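Let's look at subunit A:
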Amino acid sequence: MSSNVSLVETVKKQYAFKMKAYIDAFSSLVGIQFIAFLFSLGGGSSSMGTSDGYHFELKFYSADLVIIFTFIWIFVTAITITTKPYRNQDFTFVTNRMSSSLSNILFLLSASLLGAFTAVLSRFLIQTVAYFLLKEDLYIASVMTSEMMIGITVSLLYVFWISSIGYFVGTLVQIHKGFALLIPVIVIGSLFYDGFMQRYAMLLILFQFYFLESSMVLFAIKTLITTAVLFFASIAILNRMEVRR
Partner candidate 1 sequence: MILNPDDTKPIYVQIAEWIETEILNGHFQSDEKVYSQYQLAEMFTINPATAAKGLNLLADEQILYKKRGLGMFVATNAKEAIVHKRRSGTLKQLIQELVLEAERLSIKESELLEMIKAARKKEGSQ
Partner candidate 2 sequence: MNVIECNGLTKAYFRKNVLNGLTFTIEENKITGLIGRNGVGKTTLVKILAGLIKETSGEVRVFEQHPFNNLYTSANTILVDDQMFFPPALQLHELLEVAQSFYPNWDMELAQRLLQYFSFDPSHYHQTLSKGRTSTFNMIIGLASRCSLTILDEPTTGMDEAVRKDFYRALMKDYLAHPRTILISSHHLNEIEDILEDVLLIKNGKTLLHESISDLKEWAIALQGASTVVQKWLVERNCIFQRQVGKDTLYAVVRDDFTKENKEEALRGGVEFIPVKASDLCVYLTNDTKGGIDDVFER
């Protein structure tokens, strides 16, 4: 008796499977954020000075480092799940390439959400520890819930955007191993070349297109469109890949 299956059902099952099977990704997130948290306790940028006979030292306790570490984590995770062992385990069970990619993207979205949420909240942890354990006098910029929500949303957009870059890079490497060498060479090479030519680095201009956007809505549109394009490209490429197992 043969059974019919729908794409949506299969994607749901693959997603549920991946949330269980890729548990290691989440434990590494905890580890990485903890390391970033320890670094952050050293205080971010600090300034010192003497004023009217008073000596003062100003330290900034923020979650910036945790967020940057989370970026690195999602980038590595996205590349990892495009590799052969991960693709093979999809195909041990029921799937086609489309459901495999779609469930990967859903997994990356869930991972991004968790990463962004914990990274933003870690700020409070850092400041609490700084106050109670390090006995610092804290001047906390008060945050409203709405600002918190914006913080989480922006972080999520960034993390998810970076995951799509990682996924695309991983996909390219799957077509040809040469990309594993080519991509870093192009990235670092272009930085050196621009430096040598004594001009502003192309890559930075590219990033500023996203980072320096002041309008929240425009920023969201920019990152989401880029993310979508990169994921679509990856799906299209992976859809023709053979599974050698």
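If you want to know what made the cut, all candidates are chains of the complex that A comes from, given by their letters.
In this text, contacts are C-beta pairs under 8 Å (C-beta built on N, C-alpha and C of every residue); 3 or more make two chains touch, one makes a residue touch a chain; residues count from 1.
The model shown is predicted, which means the values in this text are computed figures rather than measured ones.
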Complex member touching subunit A, one of 1 or 2: 2
For the subunit A and candidate 2 complex, residues of the former touching the latter: 1-5, 7, 10, 13, 16-17, 20-24, 85, 88-89, 91-99, 239, 242-245
